[in-house]
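All protein chains but one are shown in place.
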Amino acid sequence: MSVTLVLGGARSGKSALAERLTRQAGPSPVYLATAEAWDDEMRARIAQHRETRAGQGWHTIEAPLALARTLAAAPPGAPVLVDCLTLWLTNLMLGEHDIETHARDLIAALDRPGDTVLVANELGLGIVPENALARRFRDAAGRLNQQVAARADHVVLVAAGLPLVLKGAPPL
Amino acid sequence: MSVTLVLGGARSGKSALAERLTRQAGPSPVYLATAEAWDDEMRARIAQHRETRAGQGWHTIEAPLALARTLAAAPPGAPVLVDCLTLWLTNLMLGEHDIETHARDLIAALDRPGDTVLVANELGLGIVPENALARRFRDAAGRLNQQVAARADHVVLVAAGLPLVLKGAPPL
Partner (left out) sequence: MSVTLVLGGARSGKSALAERLTRQAGPSPVYLATAEAWDDEMRARIAQHRETRAGQGWHTIEAPLALARTLAAAPPGAPVLVDCLTLWLTNLMLGEHDIETHARDLIAALDRPGDTVLVANELGLGIVPENALARRFRDAAGRLNQQVAARADHVVLVAAGLPLVLKGAPPL
């Protein structure tokens, strides 16, 4: 049961690639959404995305925080797409949760009876942010990406919609 | 007739690589400049660059906005270098032009009787900008890069002057 990490920048096409990889992994894919709605506009947008995916055969589960537990409860055999780790990390930091513990639990939860594809933002390749919180977030995201990449079977970096293989070419 | 997209960060060496690829593509290369002079200093610098290139056999055409039309009017057979898409996008956004239409026209104009090399900035790999306009620009640049990359025969990402092939290795 393989684990794939899809890294990329903003509007890099990483989610589209990750969706494609998940659908190729088997029927009845699960979309594990970590985005949290902060206002009515976002609630409406999230609901619309959910409906679009439902029409394509996806089952959506929202897990802004309890990612490990939700992964463990996913149907055996079903491919799961986690979109995305960076929003999950944002939620953890805003709620002042312990990141190390949550990261460890996530890594353990990847040992599940089904393929898992995870999306994450690569955001460490710009200038050092002036904002201290942004620097802390950038460091935490870099560490989380390294931990998941070390566990993953396949890692790709997406730019302009195209994948660069960092580890174990996935079945693209 | 091939289309090559050269992506890269600031001072990555992307323009130098793109110039080399364009010159290799044939004689009488055309330099399609999208930079717009905002003051005398920039006007002087642009004029100087233009003269340097003229000495190397380039014909320079300025097209801060009318990129598709200028490409369509380029001499048949001549290799054209577009430097760069990201400045063109800046000009479109500042002038409140319709980006979708311009992007579609650009893609269509790449079907020309000659090789085309396009330079663009990859700028989505840093932290989320605090400035809302910067976020909108970053999203638009990412989408444009994806559209051109999908149409291109060759795509490379340049870092420290060195190319990483994302699609169909160009004749480096």
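Chains here go by letter, A and B, matching the order in which they are written, and residues are numbered from 1 within each.
Quick note on the criterion: a contact is a pair of C-beta atoms (placed from the backbone, for glycine too) under 8 Å apart; a residue touches a chain by one contact, two chains touch by 3 or more.
In this text the structure is predicted, and so the values were computed from the model without any measurement.
**Student:** Taking the entire complex into account, which one of A:A73, A:L94, A:A108 or A:V128 touches the absent chain?
**Tutor:** Among A:A73, A:L94, A:A108 or A:V128, only A:V128 touches the chain that is not shown.
**Student:** From the listed residues B:G9, B:P64, B:G114 or B:P170, report the one that touches the chain absent from this view.
**Tutor:** In the full complex, the listed residue that touches the missing chain is B:G9.
**Student:** For chain B, enumerate the residues touching the unshown chain of the complex.
**Tutor:** So the residues of chain B touching the unseen chain are 8-13, 122-127, 129, 131, 134, 137-138, 159-164.
**Student:** Given the full complex, what residues of chain A touch the hidden partner chain?
**Tutor:** Contact residues on chain A toward the absent chain are 5, 7, 9, 122-128, 130, 138-139, 141-143, 145-146, 148-150, 155, 157, 164, 166-167.
Throughout what follows, only the chains that are shown with their structure count from here on.
**Student:** Round to the nearest whole Å and give the separation of the Cα centres of chain A and chain B.
**Tutor:** Roughly 32 Å, centre to centre.
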